[in-house]
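One structure, pasted below without further comment.
One chain of protein is taken out of this complex; the other chains stay put.
Our next item is chain A:
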Amino acid sequence: MSLARFLVKRALQGVLVVWGVVTVVFGLRFISPGDPANVLLPPDVDPQVRQQVIAELGLNKPLHVQYFEFVAGIPVGDLGLSLVTRTPVTGRVLSKVPATLELAIAATVVAVVIAIPLGVVSATRRHEPADYGATLFSLLGISTPNFWLGVMLIIVLAVQLDLFPTSQRPIGLDGVFGLLVAGQVGNAVDGLLAWAWHITLPAVTLGTYFTALITRLTRSGMLDELGKTYVRAARAKGLPETLTRYRHALRNTLIPVITVVGLQLGTLIGGAVITEAVFAWPGLGTLIINSINARDWPVLQGSLIIVAVGFVLVNILVDTLYAYVNPQVAFD
């Protein structure tokens, strides 16, 4: 199958997946307890006022009409109006994407920077103290709940030692970029520092599980590669050990690792919910939590659709590259 056909096929599958997400979320809306009107209005509201508000929000229309209206809006980017603020959902959700993307990418950077060297050391010094240390670190990282780690980091590093702020995102990378374009280089540098200072704790919190995962993956991949014939051949040829390890074995190890990193990026975008709530980070996660509390279904649906689209795109990208690089995996 050609690349073009593969892409078309995956794009169509992606559309189906997003449609499925929309339908499931819409279905959940009608089986979940809590009428949005009862959350928006206190119990003592005059029943007539309640009816008027319900009509104004369009909540009195039949289910299938609400569903088709919602689905029909998606291709033109219209995700409806928020029940709480009555503002368009599309703009509101998209404005939260950069914050979450920044967090996911920063967490990935934290993970990759720590995990790959750690995994390599662990594999090359197998059964030595360094390996045991790395293993212990991975175990702790995998078994520590995100929210607990976040709260602990805040209490120790922010409140006790006063090294980092506990919350907020004073400026985004887009803001830094804007300052740079406007020629305010000094402010842009200050902005970048403020950004890095604020994102460190959330990124470490979100990235810890991921770090542990990649450490283990790099370790086992590296051990696999080091035991293969070509490594032994290279050694037999008399190639320096460093060259064998890092130019040959590590490079082969990184292929599956990078695939996992790509796929996990999607998970991180979705999994940032708890971390964002702990750090009051103004991204999709915080928006999702707040819209669940407020039963603001259009905003919740919009956020989940964006997460689903992001997930699908990352998957297609990773699959395409993987198939392209490895002829054993055909485009099918």
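Following the convention adopted for this analysis, a residue touches a chain if its C-beta (ideal position, glycine included) is under 8 Å from a C-beta of that chain, and two chains touch if they have at least 3 such contacts; residues count from 1.
We take it that contacts and distances are computed from a predicted model.
Missing from the rendering is one chain, named in UniProt as "Peptide ABC transporter substrate-binding protein" (options: "Aspartate carbamoyltransferase regulatory chain", "Peptide ABC transporter substrate-binding protein", "Anaerobic glycerol-3-phosphate dehydrogenase subunit B" or "3-isopropylmalate dehydratase"). In the complete assembly, the contact with the undisplayed chain comes from A:84, out of A:84, A:223, A:239 or A:309.
Among A:24, A:140 or A:159, only A:159 touches the chain that is left out of the view.
Among the residues A:171, A:199 or A:312, only A:171 touches the chain that is left out of the figure.
Even with one chain removed from view, chain A keeps its contact list with that chain: residues 32-35, 38-47, 49, 52-53, 55-56, 77, 84-88, 90-98, 101-102, 105, 151, 154-155, 158-159, 162, 165-168, 170-175, 177-178, 187, 190-191, 194, 251-252, 254-255, 258, 262, 277-280, 282, 286-287, 289-290, 293-295, 317, 321, 324-327.
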